[in-house]
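What follows is part of the complex, with its chains left where they were.
Here the chain labels run A and B in written order, and each chain numbers its own residues starting at 1.
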């Protein structure tokens, strides 16, 4: 017997309302065997970039065939398109607002415009396409409908602007995308970005407006003393700023959106 | 093979404690194939009306056969009865405190008193009937026990008082039942209520003590300017007050429990 299909959800709907539950009801009505996983529903409201980064790191840990249902949708009810994508053996369904930008670097990824309304609910509200369009489409994908049947292939999905770090005069300028529940500051800078800019040279990391400098990239928390700040590649592909046995957010005073500048250690 | 049974939970237990998890352990011990969906566990503590409205809108999106397990139970340990109901091809299990009032308007709905203790856990705590009575009963229903076997049919389930809007002198007086995670104000007024009171005439909506008047009911957020308030039927059957790209709760200063008065536009 084939493995049960997985639908993995990421939204900014929070855990208090019944919205996510209604989407699950719709999914199970169409694909009764689906395993539904909540990646998170606590994306900052309307923060498409945060959802994009979350998917970029997390989708790697799910098996081939997983359908990712991503709904952070400030343009709901307007003219933005709905998308389904296939890339790396996985599927992605959501609005065409840049939430899948991380997939656009891979030429193999195919994007389709959700034009086949027969895969939507019969009645579409103006405010909740997550339940009325994206959930049923994701469920049909999970249930075996081919991504090509959902609508025509498109070549111009809309990317997010300004989400990659910028190289300038030998510096690398990134930003904090997310502060996690432990207070760690997660940036948009990958090991590849650092290698491309600095090779194997040691780097200094300047936080915010220069108020704090962290020297070098460590391997684990134990490489510094308790209460000391460090930069490391934690559990994802992005450089993190942490404080051993402390909350970097509180101690350093940096928040999501603040900048960090990398340069060769002088 | 038949579709796996769905048990959909709504409680005021929150997400921090192990109470919901224990209920799931009980359910899976009785009905190992059950798919368990969390509708929400963040109903305001003891707010039976909010749970009732949440179920009223959300149960429509679940497939026939779903068992709804609803535990907002301020009277636990006292003399209130336990209920199971069958209506519209779906099942409902919880306390007899009005949480299923929305089902009582339908004469087809059958209510049963949970008298057959063989479907309970062997040991019943005085404070957690959700785990010890309602979860096992819901699991037995999901596993194939007939609702008639759970106990005698009753004709007098207890309804919630004062949950429907009131018509008076050509006005319609309702209230805000719920403020959602986006700050939208969800009322207890349906499109049918408005049609019955005002036909197709345009209405004015007076919020709170008259401090704010909203003219007409719009189709979608784009019908007003950014930052402007509007009334619309969003994703559920109840009239909502929203602010385009803003939080109505903050901007209008209204909260759950506050009133709204509808009258013909003058």
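By our rule, a contact is a pair of C-beta atoms (placed from the backbone, for glycine too) under 8 Å apart; a residue touches a chain by one contact, two chains touch by 3 or more.
Since this is a predicted model, take the numbers as computed values, not measurements.
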Original post:
Given 2 shown copies, how many make up the whole thing?
Top reply: 3
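Following the convention adopted for this analysis, only the chains that are shown with their structure count from here on.
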Original post:
How far is the middle of subunit A from the middle of subunit B, if each middle is the mean of its Cα atoms, in Å?
Top reply: 32
Original post:
In the complex formed with subunit A, which residues of subunit B make contact?
Top reply: 3-4, 6, 8, 10, 15, 35, 37-42, 54, 57-58, 61-63, 66, 178, 180-182, 219-222, 232-235, 242, 245
Subject >> Touching residues (chain side subunit A, partner subunit B) in the complex >> reply: 13-19, 21-26, 28-29, 32-33, 36, 45, 74, 76-78, 125-128, 131-132
